[in-house]
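With one protein chain withheld, the remaining protein chains of the complex are depicted in position.
We just call them A and B in the order they show up, numbering each chain from 1.
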Amino acid sequence: MNRKQKILLLIVALAFYLVLLPYLCRDRNYLLGVITTASVLSVISAGVWLIFYIGRINIGQGAFALIGGYTGAIAISKLGLSFWFGLVMAGIVSMLVGIIIGLPLLRLKGVYFSMITLSLTETARLTAQSLVPITNGPNGILNLPLPGELSFFGITLIPDFAKVNKHIAMFYLSAFLLIASYAVLYRIINSRVGWLFRSLQQNEDLASSFGVDVPRLRVIAFAICTFYAGIGGAFFVAMQQSIYPATFSVQDSTYFLLYCFLGGLGYVFGPLIGTFVLYIGFEMLQGLNEYQPLIYALLMIGMMLWLPNGMLSLRLPFLAGKKSPLGGAK
Amino acid sequence: MGQVLINGLYSGVQYALIALGLTLIFSLMNVMNFAHGQLYVLGGFVTYYVYGVLGLPFVVALLAAGITLAVVGLLFDILFFRKVLARSARDESTMLLATGTALLLDSLFIIFFGEKHRGVPTVISGVMRISNNIFLPYSRVLIIIISVAVIVFFILFMKYTRCGRGLRAMAQDREAAKLMGVNVDRYSMFGWALAAMLAGLAGAMLVSVSGVNSGLGTWLSIKAFIMVMIGGAGVISGAIIGGLMLGILESFGSSFLPGNQYLAIFIALIIFLAIRPRGLLGRQ
Partner (left out) sequence: MAIMEIHNLSKRFGGLAAVNDVSFEVKEGEILSVIGPNGAGKSTLFKLISSFLPASAGKVLFQGEDITSQKPHIVARKGVVRTFQETTIFREMTVTDNVVVAHHLHSHTSLLGFFFGTRTARQDEKEFRERAGDILDFLGLGAVKNEVAKNLPHGHLRALGVAMGMAANPKILLLDEPFAGMNAQETDEALGMVRGIRERGVTVLLVEHDMSAVMKISDRIVVLNFGKMIAEGDPEAIRSNEDVIEAYLGREDEEIGI
């Protein structure tokens, strides 16, 4: 695809996503909710993808989403802050925890890093369960209010969600988060920063031999990853209007891997496509809910055996002419 | 204090069995088996049916769990890991595969066994009185004896049999072992079977004391990871030390910081890994 075709494709995709989808779903709140959830999950997956991109596997994204979710919920319900403030705080708190934990842990290679991140998800859940005074323990924090008005010098930027169609409002908020996070990711990957990240993925020693501060770059990537998780977690909680210690579990952390993997680890939009196809596709198959983990598991194993580079690696006619999987962007 | 230590030791020897299997697979194939806890749970379920439901003797159940799991381990290798390893030796391929198999087993457990917690009648009743205020139920004494016996047997096997030496050669240098005429494929298969069997035996013992349920797998995998991270991945003595240490830490934690012991263990682990990223005995 040349530049013109790319832009055209982007415009068509955005028009479909921002105009046609909400229009088609105007009377189907459930469906719109599914799309909203997929949008926010794809933001969280984007973080996992970035960590794949620097050559690590993060099975702890659920922990950071949970931290973000609780930060948002606590900011709103206990501190009485506005949702918007809570959302930003969620991203920042999750990122700070990510940086503090990441500094020592990102030195660990391969399986060590994955083992510890997996343990992290479980630890976050246990912590949420036992810090009863702050988190209400296993009972969770319920009945969170909808996002309120956001105004700037008396000018309403975003209306109170309770006064408008909340499903549509939530959808557009998630769409905004999705577009912003993927725009940032796309820019990262296609700038020199992306080249440096790729150099880490391929060989950290080589990168440091010509002066790249490898540990710093890893922490930067992890900070972005955990920021996405925090924002995504807080939004998800606002949408559900409640949070429990099990809102994000080890299983969710694993699903995020699958989303990235299904879309393709070599493509910026891999996690987006992976999340949408898998999550929405699954919701279409009503009645199979009970078998969701089973189907996901089989899919994951099947992918590993037969389609290791993800869905976007299928050379579909309209995607033809792409770069090699590691060449970066679509 | 003594009681806490004894309890820790009791968990620790069982944990060591799990960690041994995990570390064995890692050293042979550089695969971290994220489904190891699930194998352990499967061992528990087999025992539940053979001993608890069918009422056969516990020894039979123990054997059945060991054999079933050995077969499952074999299948894991043949159906999944061998194929993926043949194509890519990257950590991430096998790790994602293992994560997938963990999810697969978890979901199968839910479908076939439901979410109920299952227990079985105790194998031996009665309590051993070690001193005035230290007690140990005989059922736990039995488990300690069996676990230690299995560990000793495993070490002797690895040290003195031809097969064990082949495995160790392979763990040290796969390519060199191949050149020396070790049938690497067959030994991989055997390693998987052996490792899964250890997990199965540990699971069988678990069910006899604390019962088993479908949701335990991930948590046990995590515990097993903590053990190998403490001891050092791929080292047999590291797995044993890691297992014992986790058992003791857990036991002390739950008596001094009830509810928060794992948070404490985890924070300690992060600090520990910052200082010794390869664990106590791992190759630095």
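Quick notes
Note that contacts are C-beta pairs under 8 Å (C-beta built on N, C-alpha and C of every residue); 3 or more make two chains touch, one makes a residue touch a chain.
Quick caveat: nothing in here was measured; it's all calculated off a predicted structure.
With respect to the full assembly, the chain omitted from this view is in touch with A.
Looking at A:L18, A:L131, A:L150 or A:V193, the residue that reaches the missing chain in the full complex is A:V193. Of the listed positions A:I220, A:A234, A:A297 or A:L312, the one in contact with the omitted chain in the full complex is A:I220.
Within the full complex, the residue among A:Q5, A:N165 or A:N203 touching the omitted chain is A:N203.
Touching residues on subunit A toward the chain that is not drawn are 187-188, 191-193, 195-196, 198-199, 202-203, 205-214, 220, 324, 326-327.
Just so we're on the same page, only the chains that are shown with their structure count from here on.
Distance between chain centres (mean CA atoms), subunit A to subunit B: 33 Å.
Interface residues of subunit A facing subunit B in the complex, by the touch rule stated above, are 52, 57, 59, 101, 104-105, 107-108, 110-112, 114-116, 118-120, 122-123, 126-127, 129-130, 250-251, 254, 257-258, 261, 290-294, 296-298, 300-301, 304-305, 308. Those residues of subunit B that touch subunit A in the complex are listed here as 26, 32, 34, 80, 83-84, 87-88, 91-93, 95-97, 99-104, 106-108, 110-111, 218-219, 221-222, 225-226, 228-229, 233, 259-260, 262-263, 266, 269-271, 273-274, 277-278.
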